[in-house]
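All protein chains but one are shown at their positions in the complex.
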């Protein structure tokens, strides 16, 4: 058995971890810029598949298939992102005689188009948001607007996923520009610029249910996750279980997800996503037919290794457990460590990891792609690592996660670590008073008195120069003298 | 509330982690050589208490008390080792009006002397090993030997702990030398050279029960741990639960530990240690009146933070849970990462950690004191870090732990990482066929074909020199030319 | 004896170091700084605290400093002479705030822009960001073209500032409303 992982970063490593535990040998693929990435060293074998550009490497189906052939892989795991939800890839893998670890290509097609997904969900008895079931075309725009839409409205790519291809139009005035942008982004991301309109649910919470189906009608559910803390429609902090849900509500969404799985004869892992509105009504949004970034919170409360179950199922075609084996205990929260600067509206950051110390101790799990010496480039997603904390209750999980984030020391790069802590320390988050607009008007509080902090920084800088001068030969002292200082000032500065 | 941790290394950090989660501010103490150690940075405050030698720092009671006073600490946690089992320290802390987080000093005195401990255990209805209840004196040696002892025999310090001060004499011939060595070592380690003799139990398994008492008669038990994999009578790999124990056996030792706790009105955390002989009979060995190195395996199977319960109890004098709240789920195994070279009979190693990558992912916990740039000196214990793996069953926990150890990359220092993996890969370990003599005739199998491995090493070395030569100016090439080569050969070599 | 003037954000610290004596704006402290690993990790130690500080010294003589995960910039000027800060010298330049691809340029030489006008669109990590001008002025030179892969800190566009008002730096804005 030899498994090729058609992905990179933390999820590639995550999958290989389980493979090692199962004694399955692994093959990493890598693009030019990823030649030193951790996932290439973690795997038993590693093959270069192309240049840095994703379309020439991680999105390049022929290159991936030829790597499979060269290395004699027997199965492929797509991870998330890249080709994970691409039915053509799944189909090509299966037609090459390999095991594809994921849903059937037909299922991906069905849920890949948000409009057919809505239709299927409605047929399975789920509630979907009002709105046209047609893609938006230039000539239908006026009629649709006239019909049943009021502002603000979401412009969504039918091929969207992972928060990409979703944009908000607040008024008629900006609609045209927003539609153009969404089309462009959708085309760039998914090769398909088809979009549709959906009403914006105010004060919505994002709640989703993890399912695993055997493709023959058996469906297991693993409880729900809440992912309401988002920036740019992308999740930042996720937890299991969703806080303050009643037993009835939990049973309702679980049963809805189960029904949808049943109806589609679902195979492999999948997530059924819902919005809960202010009246605690659950609306189906979409199905993610793949492993998700936030799967570890479910793993921590259930004790189940989802990747293991997924691989095991793909090879044996039968589930290793029954529903009554699955119990949730305590609470788990995941925070995403991103190469982004929250102070600059999540501007991507790049650089070299000069020093690294990752968190540990009780109840902390780290899923990371980092290593000391790693060069973070701007070529792929900004997700570097995830910290997941488990506690007997939500309060303990929050304290643990805060502790874990404080232990995370990354030298050489700005990340969202401090910002994540600021969210966890906020009163609304701690009381579970969260919805998807949480970050829109979030005002972080400073964690250390500014005076203490700036004094430390000033003293550190002064002592650093002072020590350098003391240890140098006299003639080298000039390197920070006022005359040289002047020359520096002529230089270009990064302006931040 | 301000807690001073009178310890160093991983256990100091472990305690501070829980304090952070509980919002208790922490004070680290450090010796000269530890001024850059991780625990000094983890704490909110850090005080230097003396020179490198333990007797002038971590064992220096007046220095510790004066640090408490200076920094206005309100409580002291002793960790394990150093003063953790020293009744005089507990007493001094309490007399200074501070909370001592540990058993009452009387309890430490009682169990600190192995002979009074045996007596107490017998009175509580526990089985103790046959042997005299008297310390060994020169004039009683002959009579004791004549009495009820046969070789091999263990020479044990009455003040021993943590495997220190225990030596084996295989025959009358070597007894005198072994007694001298044991006395010397015991005096050096505990300031008390009193020793006694105990029969060696063949094929014994080391099994222990974790208890927590409120000092008012309430005793909680947290299941058992097995610690049979030992080198030099010091534990190397520990697990919970003990494998292949029947429900009756489990109930028996749990009840025995409970009875002993009851009888001594036990306060705080403690471990009751047993030997199980070939007839599956349990003999009391000793009580460790403190947190233990291997406590994380219990934490992973119960989900309870033992340090949290211990601190909480010390401040409130009441337990936060009842026995029926405590359930064990799955299996957990801990491996100790040591600055020792198993190929050289566990010779201590020293050096600087030039590169560090610690394990992560599902079911892995790391309790570490390491950081990149750390200088490992020979001044204290060789324990650097612990990796603990949890799985639904023992088999999964073993696979996870193997995976975790393989992920642990420590540059600049030899450790026992490979050796630990070799133990886990061995058939006897995997089938639970273990006892305290496991390592005596253990023959590790090579993990990588020697030919592949040595070829990699040779190519790496050749390419390294080759690349260096390519990148250098011509005149620098001489640095590896045959002429220089000759000069090197005159130099002193470490001989390994 | 040595004197240093250190700017951290809007704060100014005059630091005097004389053997074991350290004065910050006239107040006495006991600090020492030790480099831990040659990779930027330092410990800033006072009698009751060990603080981790990562220091990265930039080419222009300023420092990026990280304390408890919080990033700060510091600029050290030797002596107590009253000098201008380095960061005040960037008026009229549009600098790339990140590594990435130039996907669009919305101005050409000779155009007149207002402060806050979007002049470029840059892409990194699958996100497109608007790069705005920090000053009003007339575009004098484009140093980049569509399709260029640029580094952080690279000069993209020069402009002749009609007025030199002390405005915000070149903070980029993500492309959303």
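Here are a few things to note about the model shown:
Which chain is which? They are A, B and C, in the order written, and residues in each are numbered from 1.
Heads up, the rule we're going with is that a residue touches a chain if its C-beta (ideal position, glycine included) is under 8 Å from a C-beta of that chain, and two chains touch if they have at least 3 such contacts.
Bear in mind the structure is a predicted one, so any value in this text is a computation, not a measurement.
The missing chain, though absent from the display, is touched by one residue of B:80, B:100, B:196 or B:380; that residue is B:380. Listed residues A:372, A:436 or A:454: the one in touch with the omitted chain is A:372. Here the missing chain is touched by one residue of B:116, B:255, B:350 or B:392, and it is B:350.
In the full complex, subunit B contacts the hidden chain through residues 164, 167-168, 170, 174, 178, 181, 185, 189, 232, 339-340, 344-350, 354-355, 372, 377-382, 405-406, 408-409, 411-412, 414, 417-418, 421, 447-448, 453-467, 469, 480-482, 485, 488-496. Although one chain is hidden here, its contacts on subunit A can still be listed: residues 28, 35-36, 40-41, 43-47, 70-71, 371-373.
One rule holds for everything that comes next: only the chains that are shown with their structure count from here on.
Inter-chain centre distance (subunit A to subunit C, centres taken as mean C-alpha positions): 30 Å. Our note on geometry: subunit A versus subunit B, Cα centroid distance of 39 Å, whole angstroms.
Residues of subunit B in contact with at least two other chains: 371-372. For subunit C, the set of residues touching two or more other chains reads 37, 39, 41, 51-52.
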